[in-house]
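Here it is, the structure in full.
A single protein chain has been removed from this complex, and every other one stays in its place.
The chains carry the letters A, B and C, assigned in the order they are written, with residues numbered from 1 in each.
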Amino acid sequence: MMSLTHEQCIKACLECMEACNVCFDACLQETDVKMMADCIRLDRECADICAFAAQAMQSNSPFAKQICQLCADICEACGNECKKHDHDHCQKCAEVCYKCAEECRKMAS
Amino acid sequence: MMSLTHEQCIKACLECMEACNVCFDACLQETDVKMMADCIRLDRECADICAFAAQAMQSNSPFAKQICQLCADICEACGNECKKHDHDHCQKCAEVCYKCAEECRKMAS
Amino acid sequence: MMSLTHEQCIKACLECMEACNVCFDACLQETDVKMMADCIRLDRECADICAFAAQAMQSNSPFAKQICQLCADICEACGNECKKHDHDHCQKCAEVCYKCAEECRKMAS
Partner (left out) sequence: MMSLTHEQCIKACLECMEACNVCFDACLQETDVKMMADCIRLDRECADICAFAAQAMQSNSPFAKQICQLCADICEACGNECKKHDHDHCQKCAEVCYKCAEECRKMAS
């Protein structure tokens, strides 16, 4: 049985993975792609670590906490970058990243 | 904007990823692990392709359909193996795998 | 024991994963990032499927052939996109992608 903390953190990671993938795709279609380069890079990394963290929690990994700690750091960096850009997908992604960072820090503690 | 087919298939993939990871963990804790060897192997593969398919759909990949086709085949094989075992986690996983296979075939068509 | 075909295909996938990741990073640092958008997208997808195919072959997956078939298609598409661009990292990546597509087709047959 998964704890509520686990369930909420998995949910946050899966929502963050989706927001980052949607933002990755949308950034690549913007007029000024150059300005979005760091966002594209961090979206990719953040989506991948969120998937990895979700799988670790779901499979009861002995490293779930450490993985969530790293995930929190990457989510925060991705959120900080996204927040700089006015596009809706970036603002939405920033919000979801910060939420995920918060849940991951709870899991890690 | 994602279509309803996309949304339903992403949802099915994420539920299947979770069921497979939970089943993977539970199989490793069973008394007779040997009997679960193929289930463990397929759970891993199925969780990974489901994550990959979800990310492909979320990021608007030109290969989303082909990836979902492969995902359907792996989900079906995983479901067939899980169905052989009476454990609740296996029966539940089989059901979720078949549902995901069905949604992935809709996406792929 | 792995066959020679397996070994050569794993090697090709790992080289392709590296070339695509290097190209992904280099594209994001180019002056005209917009022109590289499809290349960035395909580099990511290709690196990920190459990693997945290598892991499938290494772990003796019953789906190794089907995964390599899909990997071949993605490598070819990535190679075709990279080939359009004069940057050294793109030309190098195209060459490695075509080589990997060829080895993956051998595995899949």
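Annotations for the structure displayed:
Throughout what follows, contacts are C-beta pairs under 8 Å (C-beta built on N, C-alpha and C of every residue); 3 or more make two chains touch, one makes a residue touch a chain.
Everything quoted here is computed from the prediction, not taken from an experiment.
Remark: the omitted chain is touched by one listed residue; of C:Glu18, C:Asp73 or C:Glu102 this is C:Glu18. Among A:Cys9, A:Ala56 or A:Met107, the one in contact with the hidden chain is A:Ala56. Mapped onto chain C, the footprint of the missing chain covers residues 10, 14, 17-18, 21-22, 24-25, 47, 51, 54-55, 58-60.
On the side of chain B, the interface with the absent chain consists of residues 25, 28-29, 31-34, 36-37, 40-41, 44, using the contact rule stated above. Contact between chain A and the unshown chain involves residues 41-42, 45, 48-49, 52, 55-56, 59, 61-63, 66-67, 70, 73-74, 77.
In this text, only the chains that are shown with their structure count from here on.
The centroid of the Cα atoms in chain A and the matching centroid in chain C are 25 Å apart. Those residues of chain C in touch with two or more other chains are numbered 41.
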